[in-house]
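Here it is, the structure in full.
The complex is shown incomplete by one protein chain, all other protein chains being positioned as in the whole.
Labels A and B are assigned to the chains in the order they are written; within every chain, residues are numbered from 1.
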Amino acid sequence: MVKIGLEIHCQLTKLESKLFCPCKADYRSFEPNTNICPVCIGLPGSLPRLNQKAIEKGTLISLALNCKIPEKISFFRKNYFYPDLPKNYQITQFDAYGHTSIGNNGKITIEGKEIRITRIQLEEDPGRLIYEGTSEKNKITLVDYNRAGTPLVEVVTEPDFENPKQVRVFMNILVDLLENLGVSEPSLEGAVRADGNVSIEGGNKVEIKNVGSFHDLEKAVHFEITRQQSLVERGIPIELETRQWDDRRKITVSARSKEEEQDYRYFLEGDIPWILLDPKYVDQFKQNMPESIASKRDRYIEQFKIPAQVADVLSSDKFYSDLFELAHNEKNAKEVANIITTDLMGFVDTKEKRQQSKLTSKHLSDLANAIINNTITRNSSKSALQEIVKTGKSLNEIITELDLGHVSDEFELSAVIEKVINEESIAVKEIKEKPETVNFLVGKVMKKTKGKADPSLTLELLKKKLKIY
Amino acid sequence: MVSKEEIERVAKLMRIEVDDHVVHIDRVQKMIEYFDILDKAGIESEELIVQEQTIENLREDKYVPYEEKLIEKLKNYKGTFVRAPKLI
Partner (left out) sequence: MNLEISALKYLDEIKNENFTVEEFISKTIEHIKKIDGNLHAFLSINEKAIQQAKEIDRKIKSKEKIGKCMGMPLSIKDNICVKDTKTTCASKMLEDFISPYDATVIKNLKSEDAIIIGKTNLDEFAMGLTTEFSAFGPSKNPWNTDYVPGGSSGGSAVSVSALECIASLGSDTGGSVRNPASFCSTVGFKPTYGLISRYGLISYSNSIEQIGPLTRTVEDTAFLLNIIAGQDPMDNTTIDNKGENYLKNLDAGIDGKKIGVISEMTKNVDKEVSSATKNAIVQFEKLGAKIEEISLDMIDYSVASYYTITATEAGSNLARYDNLRYGYDFDLEGYEFNSYISKARKNFGPEVTRRMILGGFVPSAGHAGKYFLKALKVKNKLTAEINEAFTKVDLLISPTVPILPFKFGEKIDDPVALFLIDFNTVTANLTGKPAISVPFEISNGLPIGIQIHANTLQDKLVLQAAHALEKTTNLPGVSI
(Lines give C-alpha, C1' and ligand atoms only; values in the text may rest on other atoms or scores of the structure.)
Protein backbone atom coordinates (compact mmCIF):
# COMPACT_ATOMS: atom_id res chain seq x y z
CA MET A 1 0.00 0.00 0.00
CA VAL A 2 1.26 3.44 -0.91
CA LYS A 3 1.09 6.14 1.70
CA ILE A 4 1.63 9.76 0.79
CA GLY A 5 1.61 12.76 3.09
CA LEU A 6 2.03 16.40 2.18
CA GLU A 7 3.41 19.58 3.68
CA ILE A 8 2.19 22.56 1.74
CA HIS A 9 3.60 26.04 2.20
CA CYS A 10 1.36 28.81 1.06
CA GLN A 11 2.26 32.49 1.15
CA LEU A 12 -0.47 34.76 2.45
CA THR A 13 -0.02 37.08 -0.51
CA LYS A 14 -3.22 38.97 0.23
CA LEU A 15 -1.64 40.50 3.34
CA GLU A 16 -0.18 43.97 3.10
CA SER A 17 2.81 43.42 5.36
CA LYS A 18 5.17 40.66 6.44
CA LEU A 19 4.47 38.36 9.39
CA PHE A 20 6.62 40.21 11.93
CA CYS A 21 7.38 43.63 10.43
CA PRO A 22 5.69 46.24 8.25
CA CYS A 23 7.73 45.49 5.10
CA LYS A 24 5.68 44.50 2.06
CA ALA A 25 4.34 40.95 2.01
CA ASP A 26 4.49 40.81 -1.77
CA TYR A 27 8.22 41.20 -2.35
CA ARG A 28 8.09 40.38 -6.05
CA SER A 29 8.39 43.85 -7.55
CA PHE A 30 11.36 45.01 -5.44
CA GLU A 31 15.00 45.43 -6.33
CA PRO A 32 17.17 43.05 -4.26
CA ASN A 33 17.29 43.89 -0.55
CA THR A 34 15.10 46.98 -0.74
CA ASN A 35 12.14 45.41 1.08
CA ILE A 36 13.95 44.93 4.38
CA CYS A 37 14.07 46.45 7.86
CA PRO A 38 15.92 45.70 11.12
CA VAL A 39 13.31 43.07 12.04
CA CYS A 40 13.25 40.92 8.90
CA ILE A 41 17.00 41.19 8.43
CA GLY A 42 17.45 40.05 12.05
CA LEU A 43 19.53 42.99 13.24
CA PRO A 44 20.74 42.68 16.83
CA GLY A 45 18.11 44.03 19.21
CA SER A 46 15.17 43.86 16.80
CA LEU A 47 11.99 42.09 17.90
CA PRO A 48 9.12 40.47 15.99
CA ARG A 49 5.82 42.36 15.82
CA LEU A 50 3.13 39.88 14.92
CA ASN A 51 0.70 40.79 12.14
CA GLN A 52 -2.90 40.75 13.41
CA LYS A 53 -4.36 39.90 10.00
CA ALA A 54 -2.10 36.85 9.67
CA ILE A 55 -3.89 35.34 12.66
CA GLU A 56 -7.21 36.04 10.94
CA LYS A 57 -6.12 34.44 7.68
CA GLY A 58 -4.69 31.43 9.50
CA THR A 59 -7.99 31.05 11.34
CA LEU A 60 -9.93 31.22 8.06
CA ILE A 61 -7.81 28.53 6.43
CA SER A 62 -8.07 26.33 9.50
CA LEU A 63 -11.84 26.66 9.55
CA ALA A 64 -12.09 25.95 5.83
CA LEU A 65 -10.13 22.73 6.37
CA ASN A 66 -12.39 21.78 9.26
CA CYS A 67 -9.63 22.12 11.85
CA LYS A 68 -10.00 22.62 15.57
CA ILE A 69 -8.77 26.02 16.68
CA PRO A 70 -7.15 26.16 20.12
CA GLU A 71 -8.00 28.86 22.64
CA LYS A 72 -4.36 29.89 22.87
CA ILE A 73 -1.70 29.75 20.22
CA SER A 74 2.05 30.10 20.60
CA PHE A 75 5.14 30.47 18.46
CA PHE A 76 8.33 28.44 18.57
CA ARG A 77 11.84 28.84 17.30
CA LYS A 78 13.16 26.27 14.88
CA ASN A 79 16.93 26.56 15.10
CA TYR A 80 19.16 25.84 12.13
CA PHE A 81 21.86 27.69 10.23
CA TYR A 82 21.33 28.73 6.64
CA PRO A 83 22.36 31.90 4.77
CA ASP A 84 18.78 32.76 3.78
CA LEU A 85 17.67 32.69 7.42
CA PRO A 86 18.68 36.04 8.93
CA LYS A 87 18.34 35.05 12.58
CA ASN A 88 19.48 31.47 11.98
CA TYR A 89 16.20 30.39 13.47
CA GLN A 90 12.75 30.42 11.96
CA ILE A 91 9.78 31.61 13.95
CA THR A 92 7.13 28.97 13.40
CA GLN A 93 4.54 26.98 15.31
CA PHE A 94 4.97 23.60 16.94
CA ASP A 95 2.84 21.40 19.12
CA ALA A 96 5.29 20.66 21.94
CA TYR A 97 2.97 21.63 24.78
CA GLY A 98 -0.41 20.49 23.51
CA HIS A 99 -2.02 21.92 20.41
CA THR A 100 -0.86 25.50 20.09
CA SER A 101 -0.72 25.86 16.30
CA ILE A 102 -3.46 27.88 14.64
CA GLY A 103 -5.31 24.74 13.47
CA ASN A 104 -5.20 21.02 14.13
CA ASN A 105 -7.10 17.80 13.49
CA GLY A 106 -8.89 18.86 10.34
CA LYS A 107 -10.09 16.89 7.36
CA ILE A 108 -11.14 17.34 3.78
CA THR A 109 -12.84 14.85 1.50
CA ILE A 110 -11.63 14.35 -2.05
CA GLU A 111 -13.34 11.99 -4.41
CA GLY A 112 -14.96 10.25 -1.50
CA LYS A 113 -11.63 9.80 0.31
CA GLU A 114 -11.05 11.53 3.62
CA ILE A 115 -7.68 13.24 4.01
CA ARG A 116 -6.80 14.14 7.59
CA ILE A 117 -5.11 17.49 8.21
CA THR A 118 -2.62 17.10 11.03
CA ARG A 119 -1.84 20.72 11.67
CA ILE A 120 -1.87 24.20 10.21
CA GLN A 121 0.83 26.57 11.28
CA LEU A 122 1.90 30.15 10.67
CA GLU A 123 5.55 30.81 9.96
CA GLU A 124 7.98 33.15 8.23
CA ASP A 125 9.47 32.55 4.79
CA PRO A 126 13.27 32.74 4.51
CA GLY A 127 15.08 34.96 1.99
CA ARG A 128 16.23 33.81 -1.44
CA LEU A 129 19.59 32.55 -2.57
CA ILE A 130 20.87 33.58 -5.96
CA TYR A 131 23.88 32.04 -7.63
CA GLU A 132 26.07 34.21 -9.78
CA GLY A 133 28.95 33.19 -11.98
CA THR A 134 29.23 30.69 -14.77
CA SER A 135 31.54 27.87 -13.82
CA GLU A 136 31.35 25.84 -10.62
CA LYS A 137 34.61 27.45 -9.56
CA ASN A 138 33.69 31.11 -9.71
CA LYS A 139 30.09 30.60 -8.67
CA ILE A 140 29.14 32.79 -5.73
CA THR A 141 26.15 32.72 -3.43
CA LEU A 142 24.20 35.94 -3.00
CA VAL A 143 21.29 36.54 -0.67
CA ASP A 144 18.23 38.66 -1.24
CA TYR A 145 16.25 39.11 1.99
CA ASN A 146 13.21 40.75 0.39
CA ARG A 147 11.21 37.56 0.91
CA ALA A 148 12.45 36.99 4.46
CA GLY A 149 9.50 37.24 6.83
CA THR A 150 6.76 36.82 4.24
CA PRO A 151 3.81 35.20 6.00
CA LEU A 152 3.38 31.52 5.26
CA VAL A 153 0.78 29.01 6.25
CA GLU A 154 1.95 25.43 6.36
CA VAL A 155 -0.66 22.72 5.92
CA VAL A 156 0.52 19.31 7.11
CA THR A 157 -1.52 16.24 6.17
CA GLU A 158 -1.50 12.72 7.50
CA PRO A 159 -0.12 10.12 5.02
CA ASP A 160 -3.62 9.46 3.74
CA PHE A 161 -3.12 9.76 -0.02
CA GLU A 162 -2.90 6.48 -1.91
CA ASN A 163 -1.88 7.65 -5.36
CA PRO A 164 -0.50 10.70 -7.19
CA LYS A 165 -3.88 11.53 -8.70
CA GLN A 166 -5.37 12.10 -5.26
CA VAL A 167 -2.45 14.41 -4.58
CA ARG A 168 -3.27 16.40 -7.68
CA VAL A 169 -6.98 16.62 -6.91
CA PHE A 170 -6.20 17.70 -3.36
CA MET A 171 -3.76 20.36 -4.51
CA ASN A 172 -6.30 21.73 -6.98
CA ILE A 173 -8.97 21.88 -4.33
CA LEU A 174 -6.58 23.47 -1.83
CA VAL A 175 -5.39 26.06 -4.32
CA ASP A 176 -8.96 26.96 -5.29
CA LEU A 177 -9.88 27.14 -1.65
CA LEU A 178 -7.00 29.47 -0.77
CA GLU A 179 -7.96 31.74 -3.63
CA ASN A 180 -11.64 31.59 -2.77
CA LEU A 181 -10.88 32.56 0.84
CA GLY A 182 -9.04 35.62 -0.41
CA VAL A 183 -5.84 34.71 1.44
CA SER A 184 -3.49 33.95 -1.41
CA GLU A 185 -2.91 34.15 -5.13
CA PRO A 186 -1.58 30.67 -5.84
CA SER A 187 -0.77 31.61 -9.43
CA LEU A 188 2.10 33.85 -8.28
CA GLU A 189 5.50 32.27 -8.71
CA GLY A 190 6.55 30.52 -5.52
CA ALA A 191 3.33 31.32 -3.68
CA VAL A 192 2.48 27.66 -3.12
CA ARG A 193 5.25 25.12 -2.54
CA ALA A 194 4.89 21.57 -1.39
CA ASP A 195 7.01 18.84 0.14
CA GLY A 196 5.83 15.27 0.21
CA ASN A 197 6.64 12.03 1.92
CA VAL A 198 6.14 8.68 0.29
CA SER A 199 6.32 5.16 1.62
CA ILE A 200 5.28 1.85 0.17
CA GLU A 201 4.49 -1.40 1.93
CA GLY A 202 7.42 -2.52 4.02
CA GLY A 203 9.67 0.41 3.18
CA ASN A 204 10.92 3.44 5.03
CA LYS A 205 9.42 6.89 4.62
CA VAL A 206 11.16 9.09 2.07
CA GLU A 207 10.79 12.86 2.16
CA ILE A 208 10.71 14.80 -1.09
CA LYS A 209 11.80 18.41 -0.82
CA ASN A 210 12.33 21.31 -3.14
CA VAL A 211 9.28 20.81 -5.36
CA GLY A 212 9.18 24.35 -6.66
CA SER A 213 5.75 24.32 -8.20
CA PHE A 214 2.80 22.37 -6.93
CA HIS A 215 2.13 21.20 -10.48
CA ASP A 216 5.27 19.09 -10.27
CA LEU A 217 4.25 17.50 -7.00
CA GLU A 218 2.18 14.83 -8.71
CA LYS A 219 5.12 14.00 -10.98
CA ALA A 220 7.55 13.89 -8.07
CA VAL A 221 5.31 11.59 -6.07
CA HIS A 222 4.75 9.39 -9.07
CA PHE A 223 8.45 9.15 -9.76
CA GLU A 224 9.17 8.31 -6.15
CA ILE A 225 6.59 5.50 -6.00
CA THR A 226 7.99 3.96 -9.17
CA ARG A 227 11.53 4.27 -7.87
CA GLN A 228 10.66 2.63 -4.57
CA GLN A 229 8.70 -0.15 -6.24
CA SER A 230 11.58 -0.98 -8.54
CA LEU A 231 13.92 -1.10 -5.53
CA VAL A 232 11.62 -3.56 -3.78
CA GLU A 233 11.40 -5.70 -6.89
CA ARG A 234 15.17 -5.94 -6.91
CA GLY A 235 15.22 -6.69 -3.20
CA ILE A 236 16.99 -3.46 -2.26
CA PRO A 237 15.82 -1.92 1.01
CA ILE A 238 14.33 1.58 0.88
CA GLU A 239 16.34 3.95 3.00
CA LEU A 240 14.91 6.52 5.34
CA GLU A 241 16.11 9.66 3.57
CA THR A 242 15.35 13.05 2.13
CA ARG A 243 15.40 13.42 -1.63
CA GLN A 244 15.44 16.58 -3.68
CA TRP A 245 13.22 17.09 -6.69
CA ASP A 246 15.38 17.89 -9.69
CA ASP A 247 13.26 20.29 -11.62
CA ARG A 248 15.15 19.94 -14.89
CA ARG A 249 15.46 16.19 -15.06
CA LYS A 250 12.09 15.60 -13.37
CA ILE A 251 13.48 12.99 -11.01
CA THR A 252 14.22 12.84 -7.28
CA VAL A 253 17.83 12.64 -6.18
CA SER A 254 19.21 11.78 -2.79
CA ALA A 255 19.98 14.90 -0.81
CA ARG A 256 23.61 14.85 0.26
CA SER A 257 23.45 12.81 3.42
CA LYS A 258 23.36 14.95 6.50
CA GLU A 259 26.03 13.69 8.82
CA GLU A 260 23.90 14.31 11.84
CA GLU A 261 20.21 13.99 12.34
CA GLN A 262 18.65 17.45 12.20
CA ASP A 263 18.30 18.79 15.71
CA TYR A 264 16.14 21.90 15.55
CA ARG A 265 16.11 22.55 19.31
CA TYR A 266 12.51 23.78 19.18
CA PHE A 267 11.58 25.97 22.11
CA LEU A 268 9.04 28.69 22.89
CA GLU A 269 9.52 32.09 21.26
CA GLY A 270 9.52 34.42 24.26
CA ASP A 271 9.30 37.58 22.18
CA ILE A 272 5.70 36.77 21.25
CA PRO A 273 3.34 36.24 24.17
CA TRP A 274 0.74 33.52 23.57
CA ILE A 275 -2.28 34.79 21.71
CA LEU A 276 -5.74 34.23 23.15
CA LEU A 277 -8.26 33.21 20.50
CA ASP A 278 -11.58 33.96 22.10
CA PRO A 279 -14.13 31.35 20.89
CA LYS A 280 -16.42 34.31 20.17
CA TYR A 281 -13.82 35.67 17.80
CA VAL A 282 -13.56 32.34 16.03
CA ASP A 283 -17.36 32.08 15.79
CA GLN A 284 -17.44 35.46 14.14
CA PHE A 285 -15.14 34.11 11.48
CA LYS A 286 -17.26 31.05 11.01
CA GLN A 287 -20.23 33.26 10.28
CA ASN A 288 -18.34 35.54 7.94
CA MET A 289 -16.57 32.74 6.11
CA PRO A 290 -16.78 33.14 2.38
CA GLU A 291 -19.01 30.48 0.84
CA SER A 292 -17.10 27.31 0.02
CA ILE A 293 -16.58 26.31 -3.57
CA ALA A 294 -18.72 23.21 -3.21
CA SER A 295 -21.63 25.12 -1.75
CA LYS A 296 -21.38 27.77 -4.44
CA ARG A 297 -21.42 25.12 -7.15
CA ASP A 298 -24.48 23.39 -5.71
CA ARG A 299 -26.26 26.69 -5.33
CA TYR A 300 -25.62 27.68 -8.96
CA ILE A 301 -27.04 24.38 -10.21
CA GLU A 302 -30.00 24.40 -7.86
CA GLN A 303 -31.03 28.03 -8.06
CA PHE A 304 -30.25 28.97 -11.62
CA LYS A 305 -30.34 25.59 -13.35
CA ILE A 306 -26.84 26.21 -14.61
CA PRO A 307 -25.32 23.03 -16.09
CA ALA A 308 -22.97 21.23 -13.70
CA GLN A 309 -19.93 21.71 -15.93
CA VAL A 310 -20.49 25.44 -16.16
CA ALA A 311 -21.12 25.66 -12.41
CA ASP A 312 -17.85 23.82 -11.75
CA VAL A 313 -15.81 26.30 -13.73
CA LEU A 314 -17.65 29.29 -12.34
CA SER A 315 -17.43 28.32 -8.67
CA SER A 316 -13.81 27.22 -8.53
CA ASP A 317 -12.35 30.42 -9.92
CA LYS A 318 -12.77 33.33 -7.58
CA PHE A 319 -12.33 35.90 -10.34
CA TYR A 320 -15.27 34.45 -12.27
CA SER A 321 -17.51 33.72 -9.34
CA ASP A 322 -17.01 37.22 -7.93
CA LEU A 323 -18.02 38.68 -11.31
CA PHE A 324 -20.97 36.37 -11.53
CA GLU A 325 -22.19 37.20 -8.03
CA LEU A 326 -22.21 40.91 -8.79
CA ALA A 327 -23.61 40.74 -12.33
CA HIS A 328 -26.41 38.25 -12.13
CA ASN A 329 -30.08 38.47 -11.20
CA GLU A 330 -32.76 35.78 -11.25
CA LYS A 331 -33.53 36.48 -14.91
CA ASN A 332 -30.10 36.77 -16.48
CA ALA A 333 -28.07 34.37 -14.33
CA LYS A 334 -27.82 31.66 -16.91
CA GLU A 335 -26.84 34.11 -19.62
CA VAL A 336 -24.19 35.75 -17.39
CA ALA A 337 -22.75 32.33 -16.58
CA ASN A 338 -22.76 31.54 -20.26
CA ILE A 339 -20.91 34.70 -21.25
CA ILE A 340 -18.25 34.11 -18.58
CA THR A 341 -17.60 30.48 -19.35
CA THR A 342 -17.78 30.62 -23.16
CA ASP A 343 -16.47 34.03 -24.18
CA LEU A 344 -14.83 35.84 -21.29
CA MET A 345 -12.49 32.97 -20.37
CA GLY A 346 -10.70 33.38 -23.67
CA PHE A 347 -10.04 37.07 -23.08
CA VAL A 348 -8.76 36.93 -19.51
CA ASP A 349 -6.84 33.68 -19.37
CA THR A 350 -3.75 35.11 -17.69
CA LYS A 351 -3.18 37.11 -14.55
CA GLU A 352 -1.88 40.08 -16.53
CA LYS A 353 -4.94 40.10 -18.74
CA ARG A 354 -7.19 39.97 -15.68
CA GLN A 355 -5.39 42.90 -14.16
CA GLN A 356 -5.61 44.90 -17.37
CA SER A 357 -9.25 44.03 -18.04
CA LYS A 358 -11.61 47.02 -17.87
CA LEU A 359 -14.69 44.83 -17.56
CA THR A 360 -17.06 45.49 -14.67
CA SER A 361 -19.98 43.46 -13.41
CA LYS A 362 -22.27 46.21 -14.78
CA HIS A 363 -20.92 45.56 -18.29
CA LEU A 364 -21.60 41.90 -17.87
CA SER A 365 -25.19 42.29 -16.75
CA ASP A 366 -25.86 44.87 -19.48
CA LEU A 367 -24.53 42.47 -22.05
CA ALA A 368 -26.59 39.54 -20.76
CA ASN A 369 -29.71 41.70 -20.71
CA ALA A 370 -29.03 42.92 -24.25
CA ILE A 371 -28.85 39.33 -25.47
CA ILE A 372 -32.04 38.40 -23.68
CA ASN A 373 -33.85 41.46 -25.05
CA ASN A 374 -32.61 40.79 -28.55
CA THR A 375 -30.85 44.13 -28.88
CA ILE A 376 -27.64 42.33 -29.79
CA THR A 377 -27.03 38.93 -31.26
CA ARG A 378 -24.98 36.39 -29.44
CA ASN A 379 -22.60 36.60 -32.34
CA SER A 380 -21.98 40.32 -31.93
CA SER A 381 -21.90 40.06 -28.17
CA LYS A 382 -18.52 38.39 -28.35
CA SER A 383 -17.01 41.29 -30.27
CA ALA A 384 -18.62 43.71 -27.85
CA LEU A 385 -17.19 41.83 -24.88
CA GLN A 386 -13.72 41.88 -26.34
CA GLU A 387 -14.00 45.62 -26.85
CA ILE A 388 -15.30 46.17 -23.33
CA VAL A 389 -12.40 44.20 -21.81
CA LYS A 390 -10.02 46.31 -23.83
CA THR A 391 -11.53 49.78 -23.41
CA GLY A 392 -14.03 49.69 -20.58
CA LYS A 393 -16.49 51.73 -22.63
CA SER A 394 -20.20 51.24 -22.01
CA LEU A 395 -22.09 48.65 -23.99
CA ASN A 396 -24.21 51.33 -25.73
CA GLU A 397 -21.15 53.23 -26.84
CA ILE A 398 -19.60 50.10 -28.26
CA ILE A 399 -22.78 49.04 -30.07
CA THR A 400 -22.87 52.43 -31.79
CA GLU A 401 -19.16 52.64 -32.48
CA LEU A 402 -18.81 49.17 -33.92
CA ASP A 403 -22.25 49.23 -35.46
CA LEU A 404 -23.23 46.05 -33.66
CA GLY A 405 -26.89 46.92 -33.09
CA HIS A 406 -29.45 44.37 -34.21
CA VAL A 407 -30.89 45.00 -37.71
CA SER A 408 -34.52 44.37 -36.96
CA ASP A 409 -35.84 47.05 -39.24
CA GLU A 410 -37.93 45.25 -41.91
CA PHE A 411 -37.28 47.83 -44.59
CA GLU A 412 -33.52 47.80 -44.12
CA LEU A 413 -33.39 44.04 -43.90
CA SER A 414 -35.60 43.58 -47.00
CA ALA A 415 -33.09 45.53 -49.07
CA VAL A 416 -30.29 43.19 -48.00
CA ILE A 417 -32.46 40.12 -48.67
CA GLU A 418 -33.30 41.42 -52.14
CA LYS A 419 -29.61 41.71 -52.86
CA VAL A 420 -28.83 38.22 -51.61
CA ILE A 421 -31.67 36.68 -53.72
CA ASN A 422 -30.26 38.34 -56.80
CA GLU A 423 -26.73 37.23 -56.10
CA GLU A 424 -27.55 33.65 -55.12
CA SER A 425 -29.85 32.69 -58.01
CA ILE A 426 -28.65 29.06 -58.07
CA ALA A 427 -29.50 28.54 -54.42
CA VAL A 428 -32.86 30.20 -54.92
CA LYS A 429 -33.66 27.79 -57.72
CA GLU A 430 -32.80 24.79 -55.54
CA ILE A 431 -35.01 25.90 -52.73
CA LYS A 432 -38.12 24.19 -54.01
CA GLU A 433 -36.50 20.73 -53.82
CA LYS A 434 -34.25 21.43 -50.82
CA PRO A 435 -36.03 23.69 -48.29
CA GLU A 436 -33.03 23.64 -45.97
CA THR A 437 -31.14 25.79 -48.46
CA VAL A 438 -32.93 28.71 -46.83
CA ASN A 439 -30.48 28.47 -43.96
CA PHE A 440 -27.66 29.08 -46.38
CA LEU A 441 -29.39 32.27 -47.46
CA VAL A 442 -29.89 33.34 -43.87
CA GLY A 443 -26.17 32.88 -43.39
CA LYS A 444 -25.46 35.09 -46.37
CA VAL A 445 -27.69 37.81 -44.97
CA MET A 446 -25.96 37.54 -41.59
CA LYS A 447 -22.61 37.90 -43.28
CA LYS A 448 -23.69 40.98 -45.20
CA THR A 449 -24.98 42.58 -41.99
CA LYS A 450 -21.85 41.55 -40.06
CA GLY A 451 -23.96 39.36 -37.81
CA LYS A 452 -26.32 42.11 -36.77
CA ALA A 453 -29.43 40.79 -38.51
CA ASP A 454 -32.11 39.36 -36.27
CA PRO A 455 -31.96 35.70 -37.36
CA SER A 456 -35.65 34.90 -36.82
CA LEU A 457 -36.84 38.01 -38.62
CA THR A 458 -34.49 37.29 -41.51
CA LEU A 459 -35.90 33.77 -41.87
CA GLU A 460 -39.43 35.06 -41.78
CA LEU A 461 -38.78 37.68 -44.45
CA LEU A 462 -36.91 35.25 -46.71
CA LYS A 463 -39.71 32.74 -46.57
CA LYS A 464 -42.22 35.44 -47.40
CA LYS A 465 -40.19 36.63 -50.35
CA LEU A 466 -39.58 33.16 -51.77
CA LYS A 467 -43.07 32.07 -50.97
CA ILE A 468 -42.16 28.96 -49.10
CA TYR A 469 -44.34 28.07 -46.22
CA MET B 1 29.09 12.25 32.08
CA VAL B 2 29.71 14.57 29.19
CA SER B 3 32.09 13.06 26.69
CA LYS B 4 34.56 14.73 24.38
CA GLU B 5 32.49 13.45 21.47
CA GLU B 6 29.37 15.06 22.88
CA ILE B 7 31.06 18.41 23.28
CA GLU B 8 32.33 18.10 19.73
CA ARG B 9 28.88 17.26 18.42
CA VAL B 10 27.24 20.19 20.21
CA ALA B 11 29.99 22.61 19.21
CA LYS B 12 29.36 21.57 15.64
CA LEU B 13 25.61 21.91 16.04
CA MET B 14 26.14 25.44 17.36
CA ARG B 15 28.65 26.19 14.59
CA ILE B 16 31.53 27.12 16.85
CA GLU B 17 34.95 25.79 16.11
CA VAL B 18 36.53 24.73 19.37
CA ASP B 19 40.26 24.18 19.48
CA ASP B 20 40.63 22.73 22.90
CA HIS B 21 37.66 20.63 23.90
CA VAL B 22 39.27 19.62 27.16
CA VAL B 23 39.12 23.15 28.54
CA HIS B 24 35.40 23.25 27.92
CA ILE B 25 34.54 19.70 28.94
CA ASP B 26 35.43 20.26 32.54
CA ARG B 27 33.47 23.47 32.90
CA VAL B 28 30.46 22.36 30.87
CA GLN B 29 30.47 19.11 32.84
CA LYS B 30 30.36 21.04 36.12
CA MET B 31 27.55 23.25 34.88
CA ILE B 32 25.43 20.37 33.66
CA GLU B 33 25.99 18.39 36.84
CA TYR B 34 24.73 21.37 38.73
CA PHE B 35 21.55 21.36 36.61
CA ASP B 36 20.79 17.87 37.85
CA ILE B 37 19.38 19.33 41.07
CA LEU B 38 16.32 20.16 38.95
CA ASP B 39 15.44 16.48 39.33
CA LYS B 40 14.81 17.05 43.01
CA ALA B 41 12.46 20.00 42.62
CA GLY B 42 9.31 17.88 42.53
CA ILE B 43 7.64 19.85 39.78
CA GLU B 44 6.34 17.06 37.54
CA SER B 45 2.71 18.10 37.90
CA GLU B 46 3.34 21.78 37.30
CA GLU B 47 1.53 23.40 34.41
CA LEU B 48 3.06 25.94 32.09
CA ILE B 49 2.24 29.54 32.92
CA VAL B 50 2.82 31.87 30.02
CA GLN B 51 2.53 35.53 29.13
CA GLU B 52 -0.61 36.13 27.09
CA GLN B 53 -1.97 38.84 24.85
CA THR B 54 -5.17 39.48 22.97
CA ILE B 55 -5.45 39.88 19.21
CA GLU B 56 -6.19 43.60 19.56
CA ASN B 57 -2.68 44.01 20.95
CA LEU B 58 -1.12 42.90 17.68
CA ARG B 59 0.22 45.03 14.85
CA GLU B 60 -2.22 46.27 12.25
CA ASP B 61 -1.51 44.85 8.79
CA LYS B 62 -0.11 47.93 7.12
CA TYR B 63 2.82 48.34 4.74
CA VAL B 64 5.30 50.91 6.02
CA PRO B 65 8.53 51.03 4.03
CA TYR B 66 11.69 51.34 6.11
CA GLU B 67 12.95 54.89 5.95
CA GLU B 68 16.53 54.05 5.00
CA LYS B 69 18.40 51.99 2.45
CA LEU B 70 19.46 49.41 4.98
CA ILE B 71 21.55 47.28 2.62
CA GLU B 72 24.11 50.08 2.41
CA LYS B 73 24.63 49.77 6.16
CA LEU B 74 25.20 46.04 5.97
CA LYS B 75 28.10 44.11 4.51
CA ASN B 76 27.11 44.07 0.88
CA TYR B 77 28.09 42.91 -2.55
CA LYS B 78 27.93 45.74 -5.09
CA GLY B 79 25.40 47.50 -2.91
CA THR B 80 22.58 45.07 -3.69
CA PHE B 81 23.14 41.61 -2.24
CA VAL B 82 24.59 40.06 0.87
CA ARG B 83 27.25 37.58 -0.04
CA ALA B 84 27.34 34.12 1.51
CA PRO B 85 30.00 31.43 1.41
CA LYS B 86 29.54 28.45 -0.90
CA LEU B 87 26.94 25.88 0.01
CA ILE B 88 27.72 22.24 -0.55
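As a working rule, contacts are C-beta pairs under 8 Å (C-beta built on N, C-alpha and C of every residue); 3 or more make two chains touch, one makes a residue touch a chain.
Just so it is clear, the model here is predicted, and its values are computed rather than measured.
Partners of the chain left out, restricted to shown chains and counted across the full complex, are A, B.
The residue from A:Gly45, A:Gly112 or A:Pro279 that touches the chain not shown here is A:Gly45.
Contact between chain A and the absent chain runs through residues 38, 41-50, 77, 79, 81-83, 86-89, 141, 143, 261, 263-268, 270-273. Although one chain is not displayed, its contacts with chain B can still be listed: residues 2, 6-7, 10-18, 23-24, 27-28, 30-32, 34-41, 43-44, 46-49, 51, 53, 57-59, 68, 70, 73-75, 82-88.
The working rule: only the chains that are shown with their structure count from here on.
Separating the CA-averaged centres of chain A and chain B is a span of 38 Å. Chain A makes touch with chain B in their complex at residues 15-17, 22-25, 31-38, 41, 49-55, 72, 74, 81, 83, 97, 129-130, 139-145, 256, 260, 263, 268, 273-278, 281.
For chain B in complex with chain A, the touching residues are 9, 12-13, 15, 48, 50-56, 58-66, 69-71, 74, 76-77, 80-88.
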